[in-house]
Structures are given as C-alpha cells and as structure tokens.
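A protein chain is absent from this complex, but the other protein chains hold their places.
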Amino acid sequence: MSLLRVESLQTSLAGAAGVVRAVDDVTFEVAAGETFALLGESGCGKSMTALSLMRLLPDAGSIVGGRVLLGGRDLLALSESEMREVRGSELAMIFQEPATSLNPVLSVGEQIVEVLERHASINGTAARRRALELVAAVGIPDPERRLDEYPFQLSGGMKQRVMIAMALAGDPALLIADEPTTALDVTIQAQVLELLGQIQRSRGMGMLLITHDLGIVSQLAQRVGVMYAGELVEIADRAAFFASPKHPYSNKLFAALPRPERRGAMLETIPGSVPPLSAMFAGCRFAERCPSAWARCRDEGPAWHTAGESHAVRCHLFDPTAPDEEGSSRITAASPLQVTDKETPPPQADTSLLEVSDLKVHFPIRQGVFKRVVGQVKAVDGVSLRLTLGRTLALVGESGCGKTTVGKAILQLLQPSGGNVRFAGEELTSLSPARLRALRADMQIVFQDPYGSLDPRMRVGDIIEEGMAALGTASGLAVRDRQIDEMMARVGLSSEMRGRYPHEFSGGQRQRIAIARALAVAPRLLVCDEPTSALDVSVQAQILNLLKELQATLGLAYLFITHNIGVVEYLAHEVAVMYLGRIVERGGVREILNDPKHPYTEALLSAVPRLDADSGRPVIVLKGDMPSPARPPAGCHFHPRCPRAMPQCSVGYPAETQLGGGRSVCCYLYEQIRS
Amino acid sequence: MPIILWTDALVFLLVACAIGAGFYVNRREYLLASWRRVGESRAGMASLTVLAAFIAVGLLDSLHYRPRLDDVPGRTTANGYGSEVRSALDALLQPLRSGTEKTYSAPLATHLYAKETVELPDGSQTRVFPRLQHGGAHLENPEQDWGKDVAARTVQGLALAVLAALTFSAIVVQAAALRWGLGWQATWRRIWRGETQFAWNAVLAALAVLMLLAGPVISLAGGYHVFGTDKVGQDVLYLTLKSIRTGLVIGTITTLSMLPFAVALGIVAGYRGGWIDDLIQYLYTTLNSIPSVLLIAASVLMVQVAIDTHPDWFATAAQRADARLLALCLILGVTSWTGLCRLLRAETLKLRELEYVQAAQAFGASASRIMGRHILPNVMHIVLIAVVMDFSGLVLAEAVLSYIGIGVDPSTISFGTMINTARLELAREPVVWWSLIAAFAFMFVLVLAANLFSDAVRDAFDPRVAGRRVAAVAQEKAA
Partner (left out) sequence: MLAYIIRRLLYAIPILIGVNLLTFTLFFVVNTPDDMARMQLGIKRVTPEAIQKWKAERGYDKPLLYNGTAEGAGKITRTIFFEKSVKLFVFDFGRADDGRDIGHEIRMRMGPSLAIAVPAFILGLFVTISFALLLAFFRATYLDFWGVVMCVAMMSISSLFYIIGGQYLVSKVWHLVPISGYAGGLDAGRFLLLPVLISVVAGIGSSTRWYRTIFLEEIGKDYVRTARAKGLSEMAVLFRHVLKNAMIPILTGAVVVIPLLFMGSLLIESFFGIPGLGSYTIDAINAQDFAVVRSMVFIGSVLYIAGLLLTDLSYTLVDPRVRLQ
C-alpha cells in the first residue's frame, strides 16, 4: 500500500498565450519511507506537480483532472478547510528559495510554533520547548538564541534548516522538497542533503524530491521519475536508472553532463527546444528532438512499457508489440562521441597574456556620526593569477568568496585597492582612461544572467554592434554590418534574428548573443562569469561546446569563474580555488581534481553530488558557513571549518607552498612537509 | 491677427512631441506591444475617447487671434486690431459668449432667477421675474410653449446624435470589414462582442454616449442657457467649456516643464553617485521639505507682485493672465519634480548594477552614452506612468489653489475660479446650484477619464503589474 498515489493528474495554467497544460496525465506512487525523485529541466512541470499535490497553485493555475490519494484519501475531493488540516500535518513542503520563503518580520520561533499550535494543538512553553527540539534536530547550533532571531539574521543554509524544522513540526507522513538546495552553495548543499536523508530515514517519512540535478537524485532517491514537457516519461529504481536509462531523453541528459571523460570531446546536446505546452500534441512530445524517432512517434503518443524490473518507459522503442524492423534504430546508450579537439599544447612560459599579482579589492565600512571608515570588507585580498593565450583558467569558489569581484577588478570595472594587473605587458591599474579604452577591445566579459546581460530595449544587431561602435574597431557601416552577420553565424544564430529583441530568445540563445557581443571586438581574453549556471543541462552543453570551439579556432584565453566542478573538469586547463578573498590552491586541472591538497578543495570536491553515489566515496561535510569577509577569522581563514586544523592555523595565515609542476597551496599541512 | 500665447506655444510643442513619440513608438516593437495592451483595455480606451473630446475642445481654445477692429465695436488699439484676444472656440461659441444676461438664471430658464423691479407701462412699479434677453427669447409665450420647445429640441438633438453615432460606427465597421476581409455582419459582431484586439467596442460605446449627451445640449444651446447663467449673466456652459483648456494646460505643461529636470537629475544622480548624487539629493530634499502649498503660495505671490508692478510687460489682459497661468505651471513643476526625480534615481541605482550596463562599461562606453542608450530607454516607462498619473492630480490641484487664491488669474476661466465664485451662492435662498454642479461634473468626468486611462497605461507598462494582470486574466477565464 503506497503512501501517496497520484493518478493522471492534470494541471493547467492560464497564460497570456492561452492555456498551458503544465502537468499532463502524471501518475506515480510514493511508498512510506521512500524517497521518490521527480527529475526534469526547468518548465517541465515538476514544481507544478508538487504544488498541485498541496493544492497551492498560483492564481492562474487549476487542477483539471486526476486523483491524489494520500493514505487512501483523495486530496482533490477535500473541501478547502479539510485540505488545510492536511497541509502542514500529513503533507509538508519546503521550497527552493529559503531567503524569500520565510516571513521576514516573524521570528524563527514564532513561525515554527505557529505550525505546532495549528496541528499539534500545543502552545505556550510546551510549544516553545518542542520548537527548540526541532531546531536542534535540524542541526542549528545554539538553538535557544536562534529561536528568537529573525530570518535575515540566518545564512541561506540555516534558513533552509528552519524551513525543514517547520515542515517537520506537523510530523508529516510525506515531505515534498522542491529543489531544496538549488539556491545553496555546494558545501552547504552537502549539509542539507545529508540532513534530509538522515531525517527521512530516522522518521520513516516518505519524501517527494523535486530536482534537476542527477547527482542529487543519485545521492538521495530510491526511485526516480523523469519529467519532460508536462509528462512523466520514465520511472525506475535508482540503481536501474543510473545503470541504464532507457528513454532517449534520459539518455541525452546523461550525455549532456560535462564530465572529465568527455574532455577533448564535444558534449552531447539536444537539438531544438522544449515545445510550448499550450500546443496540442498528437505524438510523443520528445519526437522532434529525439535521435531515434520515426514516423509512429509523431503520430501516436507512446504508452507505458516495461523495460526491466521496476522500470517503465513511455516510448515506442520499448513497445514489445512493435514490428522488429523499427528496432534497428533503437539506442540504449549515448551515441558515440565525436572527438574534435586535441588538447591544446601546454603553454610556453613567455606567452603569458594576463598576470595578476596581489590584487586587492576592499570596500570601506563606515560608521558613526561622520561615517568614518571603521573597517574594510576584504572582498579580494591578495589574489595572484597567470593566464596564457589559448588556455582556460577556472576560478572556483562558493558565493561570497570574491571570485566575481576578481573578474571585474581585472577588467577595471571595479577600482582595485591594491596590487597589479598586467595585460599583454601593460599595467592596467595605472593606465590613463584613454589608453585603457584602447585596450578594452582585447578583454571582454560574458555574464551569468542571460536575462540581465542584454538591454531589453535594444535589437540584437545593435547589441552586437555596441562594442564595435564604442571602441571604433570596425570602421564603415558595411564592414560592421558584415561583421555582425559573421559574429551571429559564429555563435550559431541566423542573421535574420538581427532585428529582434532579446525577450524573443531563450536563455541559451541569449547567452550566445552575449558571447557574440563580446567576440565582436576580437578580444584575446574572455572573462566568463558563471555563463552557464542559469541554464539547463542540455543548454549548458551547447554553450560549453561553443566556448570550446571558439577557443580552439580563435586561440582565446578564458578566465572561467564558476562554482560548477563538472564544468571545470570539462573545460579548464588550470584551476585556482578561492576561499574568502584569497586563493588557497592552484594548479593543473587533473592534479587538483584528482588529488586535492588543501582541505577546503578536498571538501568542496567531495561535496559535489556524484552520479555514482554508491561508490563509497566519503562526503566531507563542512561545519558551519563561510564567515563574512568583513570579519575574517584570524590565521587561516578556513581553520574554523577545517577538519584538519592544527593549533598554528589560528595564529597566522599560511604562506604559499610550491608543490612543483606549477602547483601551489596555502596550508600549514604542506609547509611542514616541505621543511 | 493670430496671436500665439506662451501656453499656446507649449501646447503645440506638446502636440508635436506626441506626434514625434508616435513615430518613435511605431518603430519599436516592445513599445508597440505595451501600447497594444493599452489598446486592449476597454476602460482605458473608453476614457481615452472622452479625453480626446476634452483635448479637442482644449486645442480649439488654444488657437488665439485678435479680431479685426471692424468686427468688434469697442476698445481700439493703434494697429487696427481689437485688444481682446479670442480663440477659435470663442468664435464657435459666439452666441453663447455674447448672449449674456443680467444675472443668474436657472438651466433652460426663460426668466431671470431674481425678481426685479420693473416699471409698467402705466408708470407703476412691480417686482417680477423678467424675461431673459437670450434664453428662450424666441418663445412668444414661454409658459405654454417652453415644455414643447425643449422636448422638440431634445428629440431633435438626440436624433442627430443617433445619426452621427451610427454614421461613425458604420465608417469604422466598413473600414474594419475591408481590412479583415469579413462580411459586414461578421465584422460588427466581432467588434460588438469585444473579440477585436483593440477595444473598438469601448471606443464606439463611449463615443455614442458622448454624442447622445452632446446632441441635445447643442440643440438646446441654440435657444437656451443649458446650464444657466452665473452672477454676471455669463452662460455657464460656455464657462465650463473654457475651463477645459485651463485644466489641460495645467495638467500637461506642468509635467512638461519639470520633466527634463527630473529625468536628467534623477538619472545623473543615480548613475554618477558621489558628490553629484549628494548635491542633487540635497536639492530635492530641501525643495521637498517646504510644504508644497506654501512654496506655491510664496512663489505665486511673488509672481503676482512682479506682474502687478510691471503692467507694461504685457500688451493685453489675456497675455497677462496667460503669463500667470504659465508661471503657475512652472511653479507647480518646480514643486512636483522631486517625486519623479527620486523614483528615477532609485531605478537608475538598480539598473546601474545590471549586467548589460557593465557590459557597456567593459566596452569603455562613456557615461553619457550609457545613460542615454541604456538607462534612459529603460526608465521611460516610469516617466510615462508618472506623467499620466500626475495629470489628474494637477487638474484637481488647480481647483484648490484657485480657491485659496494662489491659482490662476481671477480673469482666467477655470474650474477653480468657477467654484470659487459659485460657492457663496450656496448660501443664497433658494440655492443657485448649477454653476457649481456644472464645474464639478465636468471636472469629475475629466479627472475620472484621466485616472482610468492612467490605470490602463500603468497596467500595460509596469512590469510588476503585468504579472498580476496575467493572473487576473487567468482567473477570469477560470471563472
């Protein structure tokens, strides 16, 4: 007897372009004590499914059909007040954005007690005592004090823990976790995932986990459902799914993930884009993008077929009654990878394009009657880097470590407080504005947010032209015109799109436009500030392929700022790991990723959820949060969280230790070895 | 001899700006899309139709001239033209304008409102309600014929209005039918049921209502004072129509005069920061800290003194009154730019951190280029919303200020001056209510139309509202 049974759930959203069928005929079960993961890319309807179960759809949404049985009772048949009894007690939910999901003006305690009063009928000191237990149970240190604090006083990870405590307060039979760690950093994500897994096991609670991350599924789920365009397309046990995904879409998802094995090869991408859900579908929704689709796929929607024990697929390929001749095109694994790119030769020592030494960016803290400077936020505090043409240096770190600030300071978009930036032999920090302007064509930047980085009021052609016009790199309208077309072709856009506005493009296309804009002035250095972190995996693969190809043909140098280790493994030649304004370790990508020396690097790498969660590789879960750069800890910045801290670590910051082969690390562990 | 008063020049500048903006919008898809959303709003389009009628009256009243001397027996000046300045509207309303009575008369009355002592032919005196000189003067026997005449004129006016409304609708439907390639009936049904993108049904309905109201009024105005007359016997309908221009001028010129400052200072303060920001903030905090009524009062008093002590600056009384009107607009502008400036500064602070601005900085684009190409187009929707939202407030403010005595020149006809002169009449027994009600009613319709239109504009242009709009549409559909 399953705990939750969802039967042909249908949810539609009324939008400007007509009715969108966000969830269409979704059926699955979650057993008590089981974690079921709904996996899919953005817009596939997985969050709408979760909200439909809670009956908390936005105003535009409505449940059109189906049944949701929780412990045998149909939730969709309940009255609103009966449903309120269920919400928070039998069925609880945590959301993606802990920062906005808590009420900012109520204390943490009040918000937890509220649930207890509502569902457990306890109040007063008893409720407070229970809240205290809950807060302690989700691993919040110093619970007595935290209970009286407000959400803004907590870090992102702590807020998500409070959300979990709130969800647990009603002692739910099923917990819905909607992308619970997407807004969190990798090391914090590891903490929260561990907590969720442990709570789920100890309480024997059912969990519906909504995520886009295959790694998280592998780590937490027992069973997986893959969603595409509002439909479930595959349901399987975790082991079976990761051993051999059956649906062509699932296959593609695996193949699009950047992994070290794929270095030097192009990533698998999915052509086209998700069809609009306002359309009526005749055949399989994936048919247009599917490499193994045939006529039947376009005419007839596939039914569920079994593909092994506890493994079901909605695909004609697995139809046992299908005529055999079609089987010839069946695929089960990713198609062979085409190898295009030979590893670029290691650089000669003298071709250094960018040399950063001891770069500092400090922001003053002002206080008092006359706003005197009472301290400095040391966002970047002595960073040194070297980058040569044709190579990629990945600057890796979690949010708030100062990596974006480094990129902006190198480009002189921010005034550095100290240190030197030498670009092609010129010292940028002391250049006159006119000379600097002339150099700007040589170094460009691609930003993270594909929605914020293009002016919504400009046509694509004008956007790409902007740099050429500002820097005067191409004279003459005809020349410029031709170059714009060339640029667009180069990034895979047709030149007819020139007259359109950014809002008409998808996230991936926008990122292509942003790349074209930067390339239009023929730079030698491209600072890529998390260019793929806002994109879905399949689109990310397209952009990474494009960047790789551009580097091979144009010999660009990339400073690649990211927190995504998978992308680093795939793209980077060298890696520098940043923690709280400083670089703690640097070296070649293989050395660092395979054999991290610094305890932080080690923890960071182990915290990334892997596809092979059962491999027995230990996850190092760090304590606490990254401290504020306004008040860095004395000594090594990492020592309060370091599992291998020694007495001297709290005294002074360790010097850089050269480990040979261009590797260096700032840690007392290795200073001892050397001495 | 045509005369262009200062406010006329600015009104025409505004019209030119509007036409220019129309061409600008026409070439930009994202702006067109927003305006199309305005066009979809039924309330917005109906109110725009009403506003258009008001604007037409205001524009007619902005074509000024000095009539030739031989047309006007009266004061003369050296160059052979009368010193009185008239407008095209005056010429159109000549019978109303010149048909003044002695004093109060009720709407559609044939007799004065107050008894007067008249000398009878036999030399004795008696107190009667004397006949009006113009209102109902064509009636031989008012007691018997009045009702019939009024009814006949009303019916005639209504008939004409129905005819006009039908003709106009027919033209629209015909044009639409040709454009869509549909039959006449199908086109009509589509428009009537609101299946068109543009809210044609709202426009046609509003127009029909306007015509049905205007028809009888026009027809009756030929023989009566439809809204009565005021203390000095002026036709109240004429006064209310003349008030429209004053209201429109205050509502638009004020914003026009302050717009360049507010936009430039707001953007510069937000983008440049540092001491420039401090200075601009100081400027608007200081201006803001003076209660606006007092600042306006002080400024208007100063202007008043300046005008009064220099009677030689102006050739005609109209020009003097116009100077005061313009001054009032400028003063209102000075006191009201701070709000928009602060909004724009805050928005610019946000935009400055956006990545497309940083991308432009990475190209070494100059600050003025970034402000002009990236920031200005992205704050224009705020400016537009502020402009349309301010309009109604300013029209209302004019009435209050004129009442306090710091508004327009007492000789300028405006809603405020009408109310000011009429409010004491409420104390009379029996009450003289018509000029007050006429002024309030016209002002209410104007302001309501402006408010509804500005709501439509805000809904279409404000991205935050746009999200809620989709949700509301969805609920409508779900219900």
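As written, the chains take the letters A and B, and residue 1 is the first residue of each chain.
The rule we apply is simple: a residue touches a chain if its C-beta (ideal position, glycine included) is under 8 Å from a C-beta of that chain, and two chains touch if they have at least 3 such contacts.
All values reported here derive from a predicted model rather than from experimental measurement.
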item	value
Residue among B:L51, B:L396, B:I413 or B:V457 that touches the chain left out of view	B:L396
Absent-chain contact - pick from A:M280, A:V369, A:A434 or A:A478	A:V369
Touch list for chain A against the chain that is not drawn	54, 56, 59, 81, 84-89, 92-93, 95, 97, 100-107, 114-115, 118-119, 150, 152, 163, 166, 170, 367-371
Positions on chain B contacted by the hidden chain, ascending	282, 285-291, 293-295, 297-299, 301-302, 305-306, 308-309, 311, 392, 396, 399-400, 403-406, 415, 419, 423, 426, 431, 436, 440, 443-444, 447-448, 451-452, 455, 464, 467-468, 472, 475
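Note that in this section only the chains that are shown with their structure count from here on.
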item	value
Interchain centroid distance [CA atoms averaged], chain A/chain B, Å	54
For the chain A and chain B complex, residues of the former touching the latter	13-16, 19, 58-62, 408, 411, 413, 436-437, 440, 443-445, 447-449, 452-458, 466-467, 470-471, 501, 503, 514, 517-518, 521
Interfacial residue positions of chain B with respect to chain A in the complex	28-30, 354-356, 358-365, 369, 373-374, 377-378, 470-475, 477-478
